[in-house]
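Removed from the display is one protein chain of the complex; every other protein chain stays in position.
Now for chain A:
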Amino acid sequence: MADPVLQVAGLRAGYGPAEVLFGVELHLARGEVAALMGRNGAGKSTTLKAIMGLLPPRGGSVRFAGQEIAGQAPYRIARLGLGYVPEDRRIFTDLTVTENLEVGRRAAPPGRAPWTPERLFEFFPNLAEMRHRRAGAMSGGEQQMLTIARSLMGNPEAVLLDEPSEGLAPVIVEQMAEAVLRMKAEGIAVLVSEQNLDFAGAVADRALILEKGSVRWQGSIATLEADEDVRRAHLTV
């Protein structure tokens, strides 16, 4: 396998006295979509936050684009080309759609065509119609589109996508899956945390299953879909 864009080894993290991650090991190849799966409380969101530096890791190593990023400030990690789409969206509700995109804007690495609002509006036609609307006045699905668009404005090489399908109507979930596939087509690697196997199956090449703060299973998504025992052992409640 070629040099992965993201390589996590022995990652530990937690909140106050509570330890959540006990040595997470994972990697993400360039241009690949991997699904980080697991039950509620397994540590999916915590893993993504710890990679992004939003929750300072307590141990282990996170390498991104050839650099050690564990312990770095989130803005430095973002500038290296790692995008982050949080679970609760965290769009700037007082700002318009265009202004939300402006906050995410960063120069593209040399030799790559930068994402512009115009290009993103082609990508997400819904957003184009409401570019001057206050983001707080949009529906949940539209807001979710906006968070993805906002992270793309930073011209990332890889994106951490936290539970994109959660709480959305099935038709919107389909649009989200389409968006992830188009990101993949653009050569962007995506690590998506997900509980919904249908969604993961539609977008991901590979699945990793977290349980009690470490990766307990990994393999191709097709294997996971075929193997009911694995699903029963790690995913079903």
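As a working rule, contacts are C-beta pairs under 8 Å (C-beta built on N, C-alpha and C of every residue); 3 or more make two chains touch, one makes a residue touch a chain; residues count from 1.
To be clear about the criterion, contacts and distances are computed from a predicted model.
Student: What does the UniProt entry say the missing chain is called, choosing from "Phenylalanine--tRNA ligase alpha subunit", "NAD(P)H-dependent oxidoreductase subunit E", "MBOAT family protein" or "ABC transporter permease"?
Tutor: Cross-referencing UniProt, the chain left out corresponds to "ABC transporter permease".
Student: In the whole complex, not just what's shown, which of A:Pro4, A:Gly60 or A:Gly154 touches the removed chain?
Tutor: Touching the chain that is not displayed is residue A:Gly154.
Student: Which of A:Arg106, A:Arg131, A:Lys184 or A:Arg231 sits in contact with the chain that's absent?
Tutor: A:Arg106
Student: Looking at the whole complex, which of A:Pro57, A:Pro86 or A:Pro164 touches the chain that is not displayed?
Tutor: A:Pro86
Student: Could you pull out which residues of chain A are in touch with the chain that's been left out?
Tutor: 52-54, 73-75, 78-79, 84, 86, 90, 92-95, 99-100, 102-106, 150-151, 154
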